[in-house]
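Note that one protein chain of the assembly has been removed; the remaining protein chains are unaltered in position.
Note that the chains are named A and B in the order they appear, and that numbering of residues resets to 1 at the start of each chain.
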Amino acid sequence: MKDELTQDQRSANLKGMGSSRKRVEDVRFTQGKGRYVDDIKLDGMLFGDFVRSPYAHARVTSINTEAAMAIPGVVAVLTAKDLEPLGLHWMPTLAGDKQMVLADGKVLFQGQEVAYVIANDRYAAADGVEAVEVEYEELPVIVNPFEALKSNVVLREDLEGQTEGAHGPRKHHNHIFTWEQGDKEGTEKVLEEADVVAEEMVYYHRTHPCPLETCGCVASMDKVTGKLTLYGTFQAPHAIRTVVSLISGIAEHNIRVVSPDIGGGFGNKVGAYAGYVCSVVASIVTGKPVKWVEDRMENLMTTAFARDYWMQGKIAATKEGKITGLWCHTTADHGGFDACADPTKFPAGFMNICTGSYDIPTAYLAVDGVYTNKAPGGVSYRCSFRVTEAAYFIERMIEVLAIELNMDAAELRRINFIKSDQFPYQSALGWEYDSGDYHRAWDQALNAVGYKELREEQAQRIEDFKAGKTRKLIGIGLTHFTEIVGAGPVKNCDILGLGMFDSCEIRIHPTGSAIARLGTISQGQGHATTFAQIIASEIGLPADDITLEEGDTDTAPYGLGTYGSRSTPVAGAATAMAARKIRAKAQMIAAYLLEVHDDDVEWDVDRFSVKGAPERFKTMKEIAFAAYNQAIPGLEPGLEAVSYYDPPNMTYPFGAYICVMEIDVDTGEHEIRSFYALDDCGTRINPMIIDGQVHGGCTEGYAIAMGQEIAYDEMGNCKSATLMDFFLPTAWETPTYTTDFAVTPSPHHPIGAKGVGESPNVGSVPCFSNAVHDAFRPFGLVQSHMPHDHWRIWKIAKDLGLHS
Amino acid sequence: MIPAGFEYHRPADIASALSLLQTHGDEARVIAGGHSLIPMMKLRMADLSHLIDLQDIDGLKGITIAEDIVSIGAMTTQNELITNDELSRRIPILREAALLIADPQVRYVGTVGGNVANGDPGNDMPGLMQCLGAVYTLEGPDGSRAVAARDFYEAAYFTAREDEEILTQITIPVPSMSGYAYEKQKRKIGDYATAAAAVMVGGGNASVAMTNLSDTPIYSAEASDALAKGDVDGCVAAALDAIDPQEDMRGPIAFKKHVAEVILRRAIAKAQERAA
């Protein structure tokens, strides 16, 4: 067979790794042909809706459902009393705690589920909710975690007397756990002996992932077959299947969980929520499918807050700026139930990545989890288990130290970066960083933005400001972050005992196209596009000929799902490994067809050719056909493979971000003049998609840093429950980003990829925040808490005397 | 967020609408664009069993521009206001302000009548109408009456309109003052004002009103007089004296007062520059 195409042309035709391949998902999505949970319609489907508590802390003294039941269309109303005989009035949380499914005698946060109304349509369900009469007896409310640890008020009466929790001893009735990492005594000694110690409280406020699609599900119990099908907005469908089986007692093979298209997740859709449990029960009780979709207020008030970490920090250094130690004590507000989504052995996630990009010889971290009368959650909002908190903490502490040392913060970072020849690097808090080249990235970033000139411009602006010529200041925000993603090695990473491997199964069809199924689930990341690219490069079939499926537990191999930037590091690795198994078999088939020894053929883009005789070859397409249709001695027919990948280590993507911000001292308004984002996520699979991830992650970071918060008043009322007050920027407010990259492949990942989805959120929040702080640094500002909305920036200026 | 049920009416003329209002009393509400009312209904904070849709009443539509007076039908949308070039030429502050209301979709549907009649202190048009000295026409069972925008607002969501009356028209004298500015600080597009100021100035006259800084829009005669005399500081002092902002997610009272001053000074400066 004669082939006129060059190797490069053949390679380009595959649209494999490195190609900005257009997304295959978009043909459906751009025509409104996505299939999201609320698009699912089953015969006889009923709708569920919740009665929710208006109070943050109260006893539920009575629930009267009579009037609700009288409303036309209302089928049933469930309360805790109905769930109790099934043992489903409480459910286990991902953090080893338990949570009420429906209020069992009391409520612990505003919006908590009290009763579940089932009706023929969503309008009747809403009418039913309105008609349920609940009597409450208000109890004292605690919204501050420091007060909670001092208060006599017992929030979790169900745990009274329990001095041991899922993560060790409890010191107080509102205390959940203490988690300690590193060398406490050693760090204290370093702090005592240091030339310089900077100390600051860094608060990362409570916020919410707020994907545009809220959480929801459709539960359908087939009483004839005994099989439960649960469609839902699940970021981890397989784990949900196992959890549902464990909670409900339904055998796992009789449960099919399907995540259809998901309208954004960002961590919101990792957890198990009361709506899922109630819908399953409702379907079992009624024998009909039951749909539940939360509205936006329910979403913001009840499912999955993020952050809310009070991080007290101390950082020690020599006079010259070499960091010698880092100390951090975090008070973590977990709300009414500990429903954080972290690997079991890490109750504060990977907060111990808080030494960041720096070579810090000694460090200590302690985290205290606390109950308050706020919504449960503590999910990783576009981050890998508290990495955002860690990155924000260290990048603020670096700035605080720079002030203490009267040093340029860019230079301070440079002095302390882990050097490229130190990798793999053992951090003082227990991680092994796989690879990096921080100095190169940093220089690339500083050069790209013209850092020196920016500082000169800023100095001039300060002069002008002092001379009364302008009321606007310039802030230059710097960040160099290191993430830890790709959870994770089964030896230390599990959720509810489920090891955090992931999987891929590939079947090659006889005509040389393929289908691949993974244990993950895309929520906008474009898996159907990018994972096909990995396979295309590995086995030489065009990505366009490879179908990718995820999210149906009846067909996809078991995996732990998509969050924590784990899809590429874990499932991406499984994909490459499965593809390599196929290629290994293909090599034997090719050798047989070419009548040479296995070792005498070599891989060439999309074929095996005879070593030294490249004109003698068999393409993957030909091999696929032969695999099914030719009797090959010693080989089973067929060409498929499955890989379950247990990663040997996490991956450590990093980046250098620089923001230039103009700040109006009088109104507190800001303008992002430029934002430069350099990401090193190792091997790049699809640059177009990486850029898109960076734009999106930076925009979420912009929102978080500059205005987005879940706020409560003293009564525990949520003040930010609609998109009027919960800041999601429009195209008008959102800055434009300049993206850049470097490539330091992960040495332990089969294709060297590290993951990128969450980097821009992790990196941009400190970058925006540091820009605000930097603008006011010349006037004496050391630390001011986010979000930096107009009034808080105004208050910085006011407190610094800049208004008189 | 599902509204409670109601009977729907779509009268073809104002008399039928008034008759429906009389028949159903306080169980009825009229709906124009509905972008204030429908969210309240979805939150079940607006209680009604009869909804009277005014969209088919031709008499409530259209913008008439005469020599020295402009009449705007209550059902005129913000978008129609923005895209009327002649109106923008005669009273440019209308367009400037309308563009700062909500977002494009809401402006296509949201009406000027609804915006001024609703009594929401966050709405931009009431303060602007006070600044412009507009007059509202109210049609009721006993005929029509005219109420000045400056006399219309009593408290948040309480106005001089009686339950059985419909606000049908807004009449604005074409200002003799050539300087104008509507300045608004907000957190994002779609937000109400943290503070907003409408200023007209020129030819020895001036008019000043402020939005979302009290439970009603605030027109200040004293501030207007001071500005007419060129006394900017006096104008600002008088306006700040008249406002009474409340703390919300936009910020504490001290911040709002500060921003009110900054925004008002900017509006004055811009209006004066345009007058010159």
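Annotations for the structure displayed:
Assume a residue touches a chain if its C-beta (ideal position, glycine included) is under 8 Å from a C-beta of that chain, and two chains touch if they have at least 3 such contacts.
Criterion: contacts and distances are computed from a predicted model.
Note on the omitted subunit: UniProt lists it as "Carbon monoxide dehydrogenase, small subunit", one of the names in "Cytochrome ubiquinol oxidase subunit I", "ABC transporter permease subunit", "Carbon monoxide dehydrogenase, small subunit" or "Phosphoribosylformylglycinamidine synthase subunit PurS".
Shown chains touched by the missing chain in the whole complex: A, B.
Only one residue from B:65, B:106, B:148 or B:253 touches the chain missing from this view: B:106.
Screening A:556, A:689 or A:706 for touch with the missing chain picks out A:689. Of the candidate positions A:699, A:746, A:759 or A:783, contact with the hidden chain is made by A:699.
Mapped onto subunit A, contacts with the missing chain fall at residues 22-23, 25-36, 38-39, 41, 121-123, 210-214, 261-264, 266, 293, 295-296, 523-526, 688-689, 691-692, 695-700, 722-724, 728, 730-732, 734, 736-737. Although one chain is not drawn, its touching partners on subunit B can still be listed: residues 1-8, 10, 31, 34-35, 38-39, 41-42, 51, 53, 55, 79, 102-106, 108-109, 189-190.
As a working rule, only the chains that are shown with their structure count from here on.
Note for the complex: subunit A touches subunit B at residues 122-123, 125-127, 130, 295-297, 666-669, 707, 711, 719-720, 723-725, 727, 729-730, 732-733, 789-791, 794-795, 798, 803. Put simply, subunit B touches subunit A in their complex at residues 1-2, 4-5, 44, 103, 185, 187-192, 194, 249-252, 254-255, 258-259, 262-263.
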